[in-house]
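What you see is the complex with one protein chain gone and the rest in place.
Moving on, here comes chain A:
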């Protein structure tokens, strides 16, 4: 009886596979393969903003070229706000807003996409979006209008973003930021931490601002690395170590884990970050950490 069911199943599946194999070549359009580089390209530079990354000083130990076979049709015209093209672009805007306005007490996340459109402009892809963003520490939301340009061609350069928001930055973070800054600027008590959040999603309250700062600093990398086939979040601060304050800036070395949703990869980066209430967040150095292929063997103890 079981044998009969299995062969039924096989025939079923094979019928479907045959049908799909016949149908697919005739209906699939778009770019059949997308090469996703997880190396780093030229950093986003803009010295007018409080937060910035300098135009040089970007070292990487390896560049990984990974072939991801993705059938993607590039959407043009009005976008469905709940479909992925609008969402991915909106997340890029989120990263941009954090590079501009983020701090140990200000961390912005996408709340909702209301509308969007995309078009081809010369070699590039231009998006326009209406969004709600939320600052998650104060829970204040604001409406944003944004425009993005994803560069075309093979050169990996960062997307360009412009955004204006209403009401998003209402929360008064001055007192908290000042207190945090004063608490940590003296050199006699360097802070460090690891696994934030831990496996259970937990972190000590005094680690939270460092978690936020790590997230904001990661946004510089996530912004730079984003394209229409990526969706980044920071998965965890693996560890951070505070260094001596220099030029009135708090300095912290971070090792962060980024989660890229489409490939599902966890990507390790090291960053050198500075911050002060006046200067905002700056990322001085970024370094991609290679994925350890020999680290995956089973541990000796089993549970």
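In this section, a residue touches a chain if its C-beta (ideal position, glycine included) is under 8 Å from a C-beta of that chain, and two chains touch if they have at least 3 such contacts; residues count from 1.
Everything that follows uses one rule, which is that contacts and distances are computed from a predicted model.
One subunit of the complex is not drawn; among "Carboxypeptidase O", "Vacuolar protein-sorting-associated protein 25", "RNA-binding protein PNO1" or "DNA polymerase epsilon subunit 4", its UniProt record names it "Carboxypeptidase O".
Seen across the whole complex, the unshown chain contacts chain A at 2, 5-6, 9, 12-13, 16-17, 20, 23-24, 27-28, 66-73, 80, 82-84, 87, 91, 109-110, 112, 136, 194-195, 197-202, 233-236, 257, 259, 261-266, 291, 293-299, 302-303.
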